[in-house]
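All protein chains but one are shown at their positions in the complex.
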Amino acid sequence: MKARIHLLLGSLSAALVAFALTSPRVVAADKVDPVTDAKAFQNFFFQKFPNVKHEDFVNGPYSMNEDMKRQWQEKEEFPPYEFALDAGKEMFATPFKNGKTYADCFPNGGIGIRQNYPYFDEKEGKVVTLELALNRCREANGEAPYSYVKDEMASLTAYMAYTSRGKPMDIKIPDDPRALAAFENGKRYFYTRRGQMNFSCASCHVQSPGERIRAEILAPALGILNAMPIYRSEWSGMGTISRRFVTCNSQTRAVPLEPQADEYRDVEYFLSYVANGLPISGPGARP
Amino acid sequence: MASSIRVRATANGDITEVQALIQHPMDTGLVKDSKGEVIPAHFIQQLKFECNGKDVFVADWGTAVSKDPYVKFSFKGAKKGDELKISWTDNKGGSDTTTAKIA
Amino acid sequence: MTTTTGPHPTRRLILQGAASVALLGLGNLPFGAMSALAAANDKYPDEAFKLKNEADAIKALYGKAAEPSDKVKLDAPEIAENGGVVPISVTTTLDKVASISFFVAENPFALAASYRIPDGTIPSVANRLKMAKTTNVTAIVEADGKLYSATKEVKVTVGGCGG
Partner (left out) sequence: MKRSLALAILLASSLAPSARAANEADYKAAYAAAEAASKEAAGMRNQWTVTVSALAAAKRAADGGDFDRATAAAKEAEALAKASIFQATSEKEAWKAMEIR
């Protein structure tokens, strides 16, 4: 039993060293500069995959592998998220008990606005995601909030994403130190290793997109949230951004935080901001 | 409640292409739920497509057909505006039917 | 033919012989009768779906064996993105096609799906099947009373890294 622990430690420190050596040369920066970060982030992927069209990055694994792309196009002919989309449309139009609807909570009636989420709420001083805003709208109208990882939330966000399809991601960072801090916190979360596997989001989605992890092809981090929410064949059901974060954590054997925890809201803020300009392609179908 | 059958039928020339996506769990009866109990088999056994009073396609399905099953085929002898009748029955006696105009 | 010990072996042999000849001879009968007969039966082929082994399932469904043919074009991914949703389709240039079936060799039950193709319907089907593991997928086309097949291996593994 003691030998096993040393084995664990050996692999842990070896992994730490191995990844540190192969990662891109870096120098610590102090001032938070989202604009430069976003440019560097996008250029990293554009140079690493020169023949992938910029807007194709939002197709995740399918931008990385032809055989997978063909299976995807086959699915997209009559996509499995069709039911969630219709359910979301119906829910969006059904008034709450008090007669109001989601349209009353959102600018432009909630149509074609998904590309502006998440946004930084200066009153609250925190990032507000689309899923959070939907539940707050429900609670403001006397309805019970939906689970962040279940189908109802996925159907609503699927419909809202659908109404924004093709529009470029357009996340704003106001000149507010708390917003810059949220961006930085999200970036830190993205690069921090966790779980017994000792992986960070970057270990898979920056170090080795396009490569296989068993049967799956890893998606590039650039534009990885543009297709959300996604119907995953693995779950044979819809998955919101919250569900994806929670399951990714447990895969690396890290205990997940509660959905819409600050860290998750900030990492969604970071990932969406660096994908500014790339089109919204949700809802998506994924392996 | 909206029908469990989504269908697209488009005619070009004499050939009509039909795609159908059906909302159904297609449980195999070999899977256990989180509490460890077996989810009983519940799957569509027969799916029939009729047009102008004649069967144009009949599917006999087993438990290996994916959840929310999808099927695509084409047939001759129909034209834009004709009506396509689609109906399915499953192993628990459940069923649904719908009609769609050929576009 | 195995020798039967019953009092009237020859009569039974003749009967069996006659039955199979009748079946074959029906090739040119008016379409209605033939399609019902050739496609085994109109009823849901319950037996065939319950058999584990592919060869048994083919025999239960069609009563005869298939021979590979390049006129049957089977399209399936090399590596399935997910065993639960594998897009598989088949098309053929053969004519007088009465039915098309899909078999996944090492699934719990080999026969996955069987389609009856009435006259006037194009002999081509696309569908999404479940595959338990890496194995051979076989499509069988019944044309003019004979069976033609195409087979392709599809790799299937679990995704994700740990958990």
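Chains here go by letter, A, B and C, matching the order in which they are written, and residues are numbered from 1 within each.
Please note the rule applied: contacts are C-beta pairs under 8 Å (C-beta built on N, C-alpha and C of every residue); 3 or more make two chains touch, one makes a residue touch a chain.
On a predicted model such as this, the values are computed, not experimentally measured, just so you know.
Considering the complete complex, the chain that is not shown touches A. The residue touching the chain not shown here, chosen from A:Q115, A:N198, A:S233 or A:S281, is A:N198.
Considering the whole complex, the residue from A:V52, A:A158, A:V206 or A:L278 that touches the absent chain is A:V206.
Mapped onto chain A, the footprint of the missing chain covers residues 1-2, 4-6, 8-9, 12-13, 16-17, 19-20, 23-29, 37, 40-41, 44, 187-188, 191-196, 198, 200, 202-203, 206-207, 250, 253-255, 257, 263.
Convention: only the chains that are shown with their structure count from here on.
If you draw each protein chain as a dot and join the dots that touch, every dot ends up joined to every other dot. One inter-chain figure worth recording: chain B and chain C are separated by 20 Å, centre to centre, where each centre is the mean of the chain's CA atoms.
Centroids built from CA atoms put chain B at 34 Å from chain A.
Residues of chain C found to touch two or more other chains are 84-85, 126, 128.
Shown for chain A are the residues that touch two or more other chains, namely 80, 236.
Chain contact summary for the complex, chain A toward chain C: residues 61, 67-68, 70-72, 74-75, 80, 195-197, 199, 204, 213-216, 233-234, 236, 250-253, 287. Of all residues in chain C, those touching chain B in their complex are 44-45, 49, 84-86, 89, 104, 107-109, 111-118, 120-122, 124-131. On the side of chain C, the complex with chain A involves touching residues 77-82, 84-85, 87, 126, 128, 155-163.
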